[in-house]
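Can you keep this structure in mind? I'll have questions shortly.
Here the complex is missing a single protein chain, while all its other protein chains stay put.
All chains are identified by letter, namely A, B and C, in their written order; residue positions are counted from 1 within each chain.
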Amino acid sequence: MFWLQYAAPQRLYGLAGRIYPLAFLLAAVLTAVGLYLGFWVAPADFQQGQAYRIIFVHVPASWMSMVIYVAMALWAWLGLSFKTRVSGMMTQALAPTGALFCFLSLWTGALWGKPMWGAWWVWDARLTSELILLFLYLGYIALTRAIDDPRRADRAGAVVALVGVVNVPIIYFSVKWWNTLHQGASVSLTKSPSMAAVMLWAMLVMTLAFWAYAVGMAFYRVRQTILEREQDAAWVGELKEIAP
Amino acid sequence: MSWNSWEEFWDMGGYAFFVWGSYGVVFAGVALELWLAVRRRSAVLNGLRSQREDAYAGDAS
Amino acid sequence: MLSVQQLACERGRKRLFSDLNFQVRPGVCLHVQGANGAGKTSLLRIVCGLAEALQGEIHWRGQDTRLDPGAWRAELVYLGHTPGLKDELSAAENLHFQSQIDGWKLSQEQIDGALQRVGLGRQQQIPLRHFSQGQKRRAALARLIARPAPLWVLDEPLAALDQAAQQLVAQLLAGHLQAGGMALITSHQPLGVPCLDLRLGA
Partner (left out) sequence: MNPHLRACMALVLRDVRSAARRPGDVATPLFFFVVVSALFPLAIGPELNTLRLIGPGIVWVGALLSSILAMHRLFGADVADGSLEQLALSPTPLGLLVAAKVLAHWLLTGAPLVLVAPLIAVQFDLSFDSMMVLLLALVLGTPVLSLIGAVGAALTLGLRGAELLLCLLVLPLYIPVLVFGAGAVQAHLGGLGAQAHVSVLLAMLSVAVFLCPWAASAALRIAME
């Protein structure tokens, strides 16, 4: 029975080692295609001029920041219900990438907002929810880093991720309500009346590129977590990576 | 093709700062994350290597 | 009967014990011994259900204790390193509160009797923050008298106790075992009653 439990991280280590180069390669190819479509094929927007080209990174970053949080919550749920050892590692491997995308979404949103709204920051429902999502990511990362015992870090982090994922829709709904009550800006980046099909394609391709990058990064990072936690296991000592 | 010259491309219709500011930070962020991850991998592998050498030294004595 | 099967425990990345098997029958006291860090406290906490084992099962009267944790917790009384008493409340108030939490009803006479037995008969209304460490431990021992539970799980019950109080623990334990009770105890000192020994990390 013992070996079954211990084989899982070892198997994941090998699997992750095979997946991450493919994912990174895919991300690079898709980025090249996406940028080509976004910068050379797509025409200028007749309302927003060239500035709209920010959406090819802004929208994928926002989407991925949410997708990654949901993915973390799924791993967390798996970890708490089935007590699998790798779930906690995957949750923690995803978090920094999610936080990065969240930050990038806010940054590009601000740079898009300045020429469009005339302000770096408006308390728009989407931007505000994104900011709160960043806080949730930072809270998760800070908590798991503060706990020394990996088992406790995994499980406490899982509770935070699940509580957070229950709260994200509530937060979005409340911020939206708050926003309409105060009649804030409701201009949307993605709702231009004449969104050309090629713009959508560029956005889609860039989203897939970010997706592939996130997968690659999570699998790359999880390998190190596995090595750190399993450093006393026999199979780690036999890896050719650490041969002198 | 929507650009007549490279100057026009880099100018982005007057929005160069905003567009390139966005893309620059996105690529810088991704590069930073990759660099940190690679550095962590080599740190972990170095730690394991020295641990293994210690173990061999322990066997020999 | 308490039966522990193939228990394994890990703290951090360190394996404390594995494949641990033992049984405790009515009238038997198991004295758990071992060096500091051998996993004595962890073993006790796992048996109570406060911590989770990496592997293995704990059976009480033939049933896995994880099936009905509430019923299992009603069968045991646990005294840990810290007495689990509130400094702001008196010994009598603490005892009364604990009995309610444990699902018992104690009369005033029972509380009086238990506190007199542990030598706190005259100090029962004083808040515990005026007590010495040893007096607090005596106040904690009053639970063993007030609450009849078939299994005692005691972590270092003799620490910080004077000679008289140590004898009191031995007397209480002897009475408990005579009545068919069971006990699982860690201690660096001899317990003063006939015990079976379990050595961890040997």
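The definition used in the following text is that a contact is a pair of C-beta atoms (placed from the backbone, for glycine too) under 8 Å apart; a residue touches a chain by one contact, two chains touch by 3 or more.
Bear in mind the structure is a predicted one, so any value in this text is a computation, not a measurement.
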Among shown chains, those touching the left-out chain: A, C
Selected from C:7, C:48, C:145 or C:183 as touching the chain missing from the view: C:48
Hidden-chain contact residue, picked from the options C:4, C:85, C:144 or C:161: C:85
Those residues of chain C which, in the complete complex, touch the missing chain: 45, 48-52, 70-71, 73-74, 76, 78, 80-89, 93, 97-98, 100-103, 127
Interface residues of chain A (partner: the chain not displayed): 80, 132, 135-136, 138-139, 142-143, 146-147, 151-152, 155-156, 159-160, 162-164, 166-167, 170-171, 173-175, 177-178, 181
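Everything below uses one rule, namely that only the chains that are shown with their structure count from here on.
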CA centroid of chain A to CA centroid of chain C, Å: 48
Whole-Å gap between the CA centroids of chain B and chain C: 55
Centre-to-centre distance between chain B and chain A (centres being mean Cα positions), rounded to whole Å: 16
Two or more partner chains touched - positions in chain A: 231
Residues within chain B bordering two or more other chains: none
Partner chain A, residues of chain B touching it in the complex: 1-3, 9, 12-15, 17-19, 21-23, 25-26, 29-30, 33-34, 37, 40-41, 44-45, 47-49, 51-53, 55
Residue ranges of chain A in contact with chain C within the complex: 1-2, 148-150, 229, 231-232
Touch list for chain C against partner chain A, complex: 11-13, 55
